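For this view, one protein chain was removed and the others were kept in their places.
First chain written, first letter: the chains are A and B, and each begins at residue 1.
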Amino acid sequence: MNRLLRILVEPGFFTNGSVHTALVVGAGAALVSGVVGVFTVMRGQSFAGHALSDVSSAGGSLSFLLRMNPLLGFLGMAALASGGMELAGVRYARGRDLATGVVLGAGLGLAALFLYLDSTFTTTTGAAITVMFGSMFAIPASTAILASLVGLVALVAVAVLYRPLLLTSVHWELAAVRGVRVGLIALLYMLVLSLAVSLSAITVGAILSTALLIGPAGTALGVARRPGSAVLLACGIALGATWLGILLAYDSGAWTPQHPWPVSFFVVALLLLSYLAIGRSPRRVPRPANGEM
Amino acid sequence: MFAGFMLGTWMVGTLAALVAGVVGVFVVLRGSAFAAHTLPLSAFPGAAAASLVGRSQILGMVLFAGVGVVGIARLPRRDDHDVGTALTLVTLLGLGALFLSLTNGYASEVYALLFGQVLGVGVRDLTVVAIMGAVAIAATAVFYRPLLLTSISSELAEAQGVSCEQMDVIFLILLALTTVMTLPIVGALLVFSLLVGPPAAARMLTKTPLHTVLLSVVLALLVTWLAIALSYLTNWPIGFFVGALGALAYGAGVAWSAWRGRSRRDVAGATRAI
Partner (left out) sequence: MAVRDAPTTSALVVDRIEVVLGGRPIISNVSFLLGRGEFAGVIGANGAGKTTLLRTILGLERASQGTVQIHDATGSAGRPRVGYVPQKVLLDPSLPLRARDLVALGLDGHRLGLPLPSPARDRLVAEMLEAVDAQDFADERVGTLSGGQQQRILIAHALIRRPVLLVMDEPLASLDVHSAASVAALLAHLAKTQDVAILLSAHDMNPLVGVMDRIVYLANGHAAEGSVEEVLRGDVLSELYGHHVDVIRVHDRIVVVVAPGDPSATDHATLLSGGRETD
């Protein structure tokens, strides 16, 4: 038994402090992304979710410049962008994607500038890689508490908003008729989304955080029949992929000693595998061909 | 700024802006912003892999952009194809992260691939880029009308016997070509700005598709030239200027059409009442 464990898990995995921090922060990111992601996919806002995390990279890179906690940087920028995107609210879906895209472009431009200034004015090295692709084993232990707090706030917010959020995601006109304040819900949802996005940005990196947001939710919505079970399944997949990814990345230090493989790669690969394995056979309700028979 | 070592940058930049201005119009008309964002990032691991095995970056980018096209077009779609696009995007980026970590990926290299660099292109790449540009422009001209028709309404296109699925793939291939040309200078993350900002502004200011294409090309050239010049002068990253100028072009378009819309609203209202 012990030997089997040794093959699967490199020594030191359970005693290493930075591994503990990674597991805690990773779990928070996975759970929040799993929950929020289900609504993101239902609302057809995958692109907005991705744009938000990309734009948050400007905040992440600014935090290196100002020497503050990167989570706060990601969070501030994501919240700012989410408010902006929602308030700019464009009616037509095509227009919405374009407005999102232009905000995204400008945000990435800022990230480019801050990262350049990072390398010019501070001694930080590798900020670009950390911000964009994440460095889980380099997360300071102090971040774990902050991350747990942010995660808790996000989960409580979703629990409070659950029903109106679900109704507006299914059909916003139905919700509006029922007296739900659709605009307010959308704004609050975007703010919760920015919490989720910034948590996963410090975990798997800003441009990969979409993976945790969309992957598990996309898989879960393909098989689950009820929103509640979709949320649970998405959380399970996200948590499994994140923890297994951390384990594999830790192990990979023994495969190619000079170059440990990045956690984000494993997480993304595991999420794709689960999407393909479970998503290949979506359970569809048979529909009569062509609307009117 | 116009010294010999900058020659490649100016020429490739000009070609890239030309093609991005043309292809970008279809990005905007089809509402394919997400695909336009995903393909450049799909090409990025190609560049990383090329430096891992010591081969041509362009070859690597073409290969991976191809994988991106297949992924967007073919990943199992639920009702919402965004999910497939998102997964294509992150999977390829994840691979990019892996390749970079295996190559001793220096931060500066990652940075250049993601955010661009003014000195990214030598004159030797010029031939390949010029050929790709010519192919992209020629293909756009050949498929101009069916592409346009499928962008306007898929129902109308199908009624006229044009296959939307086929046009989708052709459009994605055009997008991939544009990406590979543009990425070395502007960077994977900001190719997108060039593909969306100028055409989105042009769309608001013009009334016929051909005029949109022309204005979009002019704006894309302006953005690119200004970005190269400013980046050279300030030493700040070119990606920043492309992103900012792209957004500026779009903002100017919104402001202009809002201003013009107010003065024209009475006329339009009278027409609509007929």
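Following the convention adopted for this analysis, a residue touches a chain if its C-beta (ideal position, glycine included) is under 8 Å from a C-beta of that chain, and two chains touch if they have at least 3 such contacts.
A quick note: this is a predicted structure, and the numbers were derived from the prediction, not measured.
With the full complex in mind, choose from B:Leu39, B:Met204, B:Ile228 or B:Ala249 the residue touching the hidden chain.
Reading the full complex, the residue touching the unseen chain is B:Met204.
One chain isn't shown here. Among B:Gly8, B:Gly133, B:Pro146 or B:Pro184, which residue touches it?
Answer from the full complex: B:Pro146 touches the omitted chain.
Touching residues of chain B against the unshown chain: what are they?
Counting over the whole complex, chain B touches the hidden chain at residues 29, 141-146, 148-149, 152-153, 155-162, 202-204, 206-212, 268, 271-272, 274.
We take it that only the chains that are shown with their structure count from here on.
Mind checking the centre-to-centre distance between chain A and chain B? Centres are C-alpha means, answer in whole Å.
One centre to the other, that is 25 Å.
Can you name the residues of chain A that touch chain B in the complex?
Result: residues 41, 44, 46-47, 49-50, 54, 93-94, 97-98, 100-113, 115-116, 119, 125-129, 132-133, 205, 207-208, 210-211, 214-215, 218, 221-222, 256, 258-262, 264-265, 267-269, 271-272, 275-276, 279-280, 282 of chain A touch chain B.
What residues of chain B sit close enough to touch chain A in their complex?
Spelled out, the residues of chain B in touch with chain A are 28, 30-31, 33-34, 36-37, 41, 76, 78, 80, 82-83, 85-87, 89-91, 93-95, 97-98, 100-102, 104-105, 107-108, 110-111, 114-116, 187, 189-190, 192-193, 196-197, 200, 236-237, 239-244, 246-247, 250-251.
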